[in-house]
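One protein chain is absent from this view; the other protein chains keep their places.
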Amino acid sequence: MREELHLILGGEAGQGLDTVAGLLGKAVVRSGRHLLTVQHVMSRVRGGHNNFRMRLASRPVQGPPDTFDLLAAMSRESVDLHRERLADGAVILVDGGWDMPPEPGLIGIPFAELASRPVFRNVALMGVLGAMLGIGADILRELVADNFRAKGDQIVSSNLDVLAAAMKWAADNAPSLPLPGEGDGVTRLAMDGNQALVLGALAAGVRFCGYYPMSPATSIAEGLAQVAVDLGVVVEQGEDEIAAANMALGASYGGARSIVPTSGGGFALMTEAVSLAGVMETPVVFVVAQRPGPATGLATRTEQADLELVLRAGHGEFHRAILAPATVEDCFHLTHKAFDLAEKFQGPVFILSDQYLASAVQSVEPFDLGALPPVAGPDLSDADPDAYRRYDWSAPVSPRRIPGHGRSLVLADCHEHDEKGHIIEAADIRVRMQDKRLAKLDVLRAEILPPVSTGEDDPDLLLVGWGSSGEVLREVAAVLQARGVRAASLCFTQVWPLAPETFLQRLHAAECVVAVEGNSTGQFARLLREATGFHIANSVLRYDGRALTAGYVLERLAPILEAL
Amino acid sequence: MREELHLILGGEAGQGLDTVAGLLGKAVVRSGRHLLTVQHVMSRVRGGHNNFRMRLASRPVQGPPDTFDLLAAMSRESVDLHRERLADGAVILVDGGWDMPPEPGLIGIPFAELASRPVFRNVALMGVLGAMLGIGADILRELVADNFRAKGDQIVSSNLDVLAAAMKWAADNAPSLPLPGEGDGVTRLAMDGNQALVLGALAAGVRFCGYYPMSPATSIAEGLAQVAVDLGVVVEQGEDEIAAANMALGASYGGARSIVPTSGGGFALMTEAVSLAGVMETPVVFVVAQRPGPATGLATRTEQADLELVLRAGHGEFHRAILAPATVEDCFHLTHKAFDLAEKFQGPVFILSDQYLASAVQSVEPFDLGALPPVAGPDLSDADPDAYRRYDWSAPVSPRRIPGHGRSLVLADCHEHDEKGHIIEAADIRVRMQDKRLAKLDVLRAEILPPVSTGEDDPDLLLVGWGSSGEVLREVAAVLQARGVRAASLCFTQVWPLAPETFLQRLHAAECVVAVEGNSTGQFARLLREATGFHIANSVLRYDGRALTAGYVLERLAPILEAL
Amino acid sequence: MIDSKIYGEYVTAWCPGCGNHDVLLALKDALARQDLEPHQFALVSGIGQAAKIVHYVRGNGFNGLHGRALPPAQALKLVNPELKVVVESGDGCTYGEGGNHLLAAIRRNLDITLIVHNNQIYGLTKGQSSPTTMTGHVTKNNPLGVFDQPFNPVAVAVTMHASFVARSFSGFKEHAAATIAAAIEHKGFSLVDMHSPCISFNKVNTFAWYKSRCKEVAHDPANWDEAMKAAMVFGEEIPIGVIYREERPSKETLLPQCRDGAMYRRPVDMDKVAAHMMSYA
Partner (left out) sequence: MIDSKIYGEYVTAWCPGCGNHDVLLALKDALARQDLEPHQFALVSGIGQAAKIVHYVRGNGFNGLHGRALPPAQALKLVNPELKVVVESGDGCTYGEGGNHLLAAIRRNLDITLIVHNNQIYGLTKGQSSPTTMTGHVTKNNPLGVFDQPFNPVAVAVTMHASFVARSFSGFKEHAAATIAAAIEHKGFSLVDMHSPCISFNKVNTFAWYKSRCKEVAHDPANWDEAMKAAMVFGEEIPIGVIYREERPSKETLLPQCRDGAMYRRPVDMDKVAAHMMSYA
C-alpha cells in the first residue's frame, strides 16, 4: 500500500477551492493521517488560475509534493496546466459537462446534477474526493455543517444533501484512492504557518499587534483580531506600516508585548522604526513573511530574498536576532521564543517566514502549552524610583520599568542619551552608551539556536539551507541517502546571530557543500562567508515565486552529484 | 618656516563663528594657501558650544588637524574645552573683558572697544585673525563687503570700519602668525563637500531634486534651490522622504536626471522606493550623508555606519552601485559619475558621504568642466514606436524612452512584468526578467573605481579605509613612512560592487592589515570578507561622532605597531 | 473626439461585475473626449485593484508603490508640463497609505487629475477596512465593526481649497465619464472621488446602495460655502458632481524653470555651471 497520496486541486479564484482544500485537509487529519497543503494562488479575487497541492501520508510529511496521483480540475485550463505533473495512472477529475475526449483516468463529475447551483460545486467536489479517499461520512458531514453553520440551518442542510449525493455518486462511479495507512487515532491540528505563529504569540502573552494589510502576513493580524477580545489583545490597523511599527514601540514602552506582521515592501517602510527600537532598547517582534520582490514583485508567491534587508534594516549600529522557521511547528515555537528574546535583550527580534510557510497547512500535534519556558517580562518593581535610570549602564541590559507602574519615571529616547534617557552630545557618553548596547550581543549569543543537521558528520554532499527550505533539504538528503549517496543536511532556523562553533566543522568536513535557497543570489551563503570566511561555491537557487521542492532540488543537484 | 598652521575657533551657536570660519577660509585660499576647515557643531541654534578647526598650509592638506597653534575663544567654556588640544606656545585669543588670570600666549581682544555692538564681534575677530595671519587688507575688505552687501551700504561700511580697527589693534598688540609659505598665486575654490557635490550634479545636468530636510544633507537641496531657476532644476521639498524618493523616480521616468539627498534616518524611509528603482529599472542618484545613529543619534555629528543599510536597502534582489567620496574633489567627480552610471545600468546609484565631508571646506582647484566625460542619457529615438518594449530583454539594459517624446509608449511597472511592462505571474517570465536585471551587474563591473593606494606593494602595515577616512589614512601612512615603518594605505571610493582583482593581492601581500572606519563594528571589513573571504583581524574604529584624525589613528595603532 | 478604441482592450484581473470596469470605460471615454492620444498622457497609479488600471489602457504608464502614486505623478508633471498626468488608485492607497501625499498634492496644486476608485474597502488584500469604510461595518479585521470615523476626502479637499473637487459613481456611466473629463480639462489639481463598488468584499456599499443615494448637486461649484455644505453630506444622500472649483494658476506655471517645456530636452549650460563654480573662488 502506498505511504503517500498527492492531490492537486486546480481552478479559478472565487470557485471556493480554498474551502475544499481546507475542509478536506481537516478531514484527512481527523482521519489520523498526516498532511501538507501548499497554496498556489494568483493576485486576484476571481478568475485566473489557482491550485492547492496536498500531500497525504501515514507518517509526517516534509516539503511540497512534485507529482500527483489525482488532479481535480475545476477549470479546463487546469487540466493542461497540471498534466505534466501527474504520476502514471493518475486520476483526473473534471466537470462531466465539459466536452472532452475520453482518456484513461479521466472522470467527469456530473456537477450539473449533483450541484443544483454553482455555489454547491465545491461541496460536491469535497464529497467526491472524500468518498474516493475513504474518509468517514460523519467526519465530512461535521466539517460541512460547521463550515456553513453561521449561514443558517437551511444552507447547512442543502450542503449536506449535496455532500451525500456526491459521495454516493463517487462510491458508484469513481475509483477508490484510499488514504495511506490506517489512521493512528492521534488528535492532530491542521494549521498553517501563520496560524501557528499567532498561537505562539498568544501563548507568549502578546498584547498588541500593529499592522497594515499585506500578503502573506495579513492573516496573522486577522487571526489575532478574531480572538482579540477573548484573549486580550489590541489589534490596530495602522494608516500605514510606519504607524504600525511605531505603534508597536509605543505599546511596548507601555509594557505590552508587541508584534508587527508584514512583508518585504511593508517592512521596508519600517526601517527607521527598527533603528528606533535599537536605540530605545525596546523589545518588539517583527514578522517578515517574504514574497518575491523587488517592489510589488509577485504578490501572492514565495521567496526567501529579504534576509539581507532584515539583517541590515535601520541606520546606525545595534543588534538584533533573526529566527527563520522551517516548519509550522517552528512557527509556533520560534514566535514564542522571539518574545522572550526581545524582552531579554531589549531590542528587535525578527521572524523571517515566507508565503509558502505562511499558508502551508500542516498536520501538527497539539503543542504542550504547559511545558513552554517562561517568557521574560519587564521590571515590575518600583524600588527607589528617584534613582531609576532607564539606561543604567552598569550592565548591558538595564531594568526596563513601565510608565505608570509605580512612581519610577521612564524616559525612552531616540537620540544618543545618558543613563536617564536625556539627549547628550558628549563623545565619552556616546561611546559608553554605544558600547553598552553592543554588549547586549552576549545575551543573544547565549541563546542561539544551532542549525538542525541530518546525516553523517563527514558527508560527501552537505546541503545547507535556512528557514522554509529546511524540510525540503532533509527530504532530499534522505532520498539521496536511500540512493546510496552520503548526503547530509544542515538547516538554520536562526540566521542571526550565528554561532560558527556549532556548524563550521561540519562545513569543513563535507566533501561538497551546496547552498539551497529560495532566492536568486544566495544571500545566506554570502552571510555565512562574512561570518566565517567559509565559501560555499555551489548552490541551488529558486526564484520563480514557487516553493522549493525535493524534485526541483534533486534535478539541479544532478550535475553536482555526477562530479562528486 | 612652518608648513602648516592650525586654528581652532570656539564659541556658542549663534555667535557667527561659521561666518568667521567661512570668510577667513576664503581669505586664506585667495592668499594662495591650502585649506581644510572642519565643523564641529551642536544640534542647536543658539548657545551650547561649537568649534571650527582650520588647517592652513602651503601644500595640499589632508585630514582634520589634531593640535592647534591658535585658539580663538568666543565663550569662556571654549578655553577649557580646547586647552588640551593646543600645541606648545599656542596663542589663545579671548575677550579682553573677561576676568581671566594672565598666562603665556593668552591675549585679550578689546571687543568692547572694537565692536560697538555684539553683532560686530565676528568681523572684529576676523580682522584680528586676518592681521595676525598677514592676509592682505584688500582681500579681507572685499570679503566683508561682499558678505554684507545685501544688507545695504550702511551695514557694509560699519563692518569695514570694525574690520579696519581690529586689524590695526592686532598689528599693534597681537603676535604675528604668518600664513605658511608664500602663496602660489593659483586660483582656488573654497568649498565644502556638499557644494562640490551640487556642482558635480549640475555639471552632469541634474534636473530634479526631491528632498526632505535632514542634516547633514540639507545644504545639497538648498544649494540646488539657489541656482534652480538659473540652471533649470526643479527642487521640490517632499512632504516626507517617501515622497521625495518617489518623486525622483517619477521625474526620472520623465527623463529628468534626479537626485535625492538625505541622511540615514531619512534614507531608511526610502527603502521601499529603492526597491522600486530596482524593478522599474529607473536611474536615480541617492546621496546618503551619514551621521551617527541609531535613530536620531547625534544629529550634527559624523559617522560611517550606514554602509550596510545602503547596500541592502530594498526588498527583493537587484543591483546598485555605491560611491564613497574621500575628498571634496571626489564629491564633485563621483557625483558626476553617479549620474552616468545610473543611466547606463538603469538603477539606483548611491553617494555615501558623511557630516564631516559634507561640511568640510577644502581648497580645490577649479574643475576642468570641459574635460568631463559625457553623461549617458535615455534613448531619445522614436523608431518603430509600436514595437517599443520598455523591458526588452534581448540585452540586460533595455532602451529607455521617455513618455511624451514621440509616439513610443513607456510603461514602467513595480510588479514582475513582461517586456512591455505588464504584470505577469508566469514562472518562466519571472526568471528571465530577474536574470536580465541581474545581468546588469556587468555594466557596473565595467566601471568599478579601484581603490586608491599609497606605499609599497608588500608593506608591513596596510591601512584599509573607505570614503572620508581616505585622506586620514594617507596621512597616517605618510607619517609612519617618515618614521621608517613600511606603511601603506588602500582607500576605497567605490564600496560596491567591488573588483577583488584590483586589490586582493595587496591585502594578501601585507604583513598586517588594519581596517580604519568611522563606525563601531567594522562594516567595510565585514563586507570585504563576504566578497573575498579575506579577514581583516585588526581595526581602528571611531564612533564618538567626531571625524577620524591622524592623531586618533596613530594613537590606536601604537600597540599594533609594537607587535609588528 | 478620438475613438476610445485607441486605448486598447485588455483582459483584466478584476472580478466580473466590479465597479472598476465602469471606471475604466469612463476613463477611456473621458480621455477620448479630451482628444488625448496615448502618447500625450501618462497614467500613474499605486497598488490595489483600482491601481491595475494602468495595465488596461494603452498609453504611457507608471505603476508605482502602494500609497505612492501622487509623488511620482507630481514630479513627472513638473519635469514635463506638456504631458497630461492622470493618477488613479484606490481609497486605501490614496486616503490610507498615501494620505500625507494627498494633503501635499492639494497644497501644491499642479495641473494633474486624481481619480480615486473609492469602494470603501481594501479589495486586493481581500476585505480589510479602509479609511472610508463606514463606522460599524464588520470586516475580517474588525470583527466588532469599525470604530473609527470614516474619512471624507471631498470635505477635506474643499476645506483645503483644492482647485477642483468632484464626486461621482461608476454606476452612472455618463456622469462618471463627464466628471473625469471635466477634471482633466480643469487647469490645476483635480480630485474625483469615484465610488466604485467592490462586489466581493463590500456587501454594505453596493451598487444598489450607491445608486439610490447618489444625487447630482445643484449649487454653483465656485461657491465655497455651498460646496462645503454638499461635501459634508455622505450617507442617506450622496451629492455627486463637481462640488467645488476654483481657478488659480497651477504650480508648474508659476515656477520659472518649468516654463520651457520638458526638462529632459534641456542641454547642460556649462557656462552657467562654470560661473557658479567660480563663485567659490
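We just call them A, B and C in the order they show up, numbering each chain from 1.
Throughout what follows, a contact is a pair of C-beta atoms (placed from the backbone, for glycine too) under 8 Å apart; a residue touches a chain by one contact, two chains touch by 3 or more.
All values derive from a computational prediction rather than experimental measurement.
Enquirer: Given that one chain is not shown, what are the shown chains it touches?
Expert: Spelled out, the missing chain touches these shown chains: A, B, C.
Enquirer: Out of A:Leu9, A:Leu86, A:Val162 or A:Ala273, point to the residue that touches the absent chain in the complete complex.
Expert: The one listed residue touching the chain not shown is A:Ala273.
Enquirer: Out of B:Gly127, B:Gly181, B:Gly200 or B:Gly265, which touches the unshown chain?
Expert: B:Gly265
Enquirer: Tell me which of A:Ala256, A:Ala525, A:Leu541 or A:Leu557 is the one touching the absent chain.
Expert: Considering the complete complex, A:Ala256 is the one touching the chain left out.
Enquirer: Looking at the whole complex, which of A:Ala112, A:Leu231 or A:Leu564 touches the chain that is not displayed?
Expert: In the complete complex, the chain left out is touched by residue A:Leu231.
Enquirer: Given that one chain is not shown, which residue among A:Gly14, A:Gly205, A:Pro497 or A:Gly533 touches it?
Expert: Once the missing chain is taken into account, the touching residue is A:Gly205.
Enquirer: Where does subunit A touch the missing chain, residue by residue?
Expert: Residues touching the hidden chain, for subunit A, are 29-30, 187-191, 195, 199, 202-205, 207-208, 210, 227-234, 236, 238-240, 242-244, 246-251, 253-256, 258, 272-273, 276, 366-367, 369-370, 377-378, 380, 385, 402-415, 421-423.
Enquirer: At which residues does subunit C meet the chain that is not included here?
Expert: The list for subunit C reads 97-100, 103-104, 106-109, 131, 144, 147-152, 155-156, 159-161, 228, 232, 251, 254-256.
Enquirer: For subunit B, enumerate the residues touching the unshown chain of the complex.
Expert: Spelled out for subunit B, the touching residues are 14, 42-48, 212-215, 218, 221-222, 225-226, 228-229, 235, 237, 239-241, 265, 295-296, 299.
Operating definition for what follows: only the chains that are shown with their structure count from here on.
Enquirer: Let me have the rounded angstrom distance from the C-alpha centre of subunit A over to the C-alpha centre of subunit C, please.
Expert: 37
Enquirer: Using CA atom averages as chain centres, what separation in Å is found between subunit B and subunit C?
Expert: Computed value for the inter-centroid distance: 41 Å.
Enquirer: How many angstrom between the C-alpha centroids of subunit B and subunit A?
Expert: The separation of the two C-alpha centroids amounts to 44 Å.
Enquirer: What parts of subunit C, by residue number, touch at least two of the other chains?
Expert: 13, 47, 65
Enquirer: If a residue has to touch 2 or more other chains to count, which residues of subunit A qualify?
Expert: Subunit A, residues with two or more chain partners: 42-43, 48, 265, 295-296, 299.
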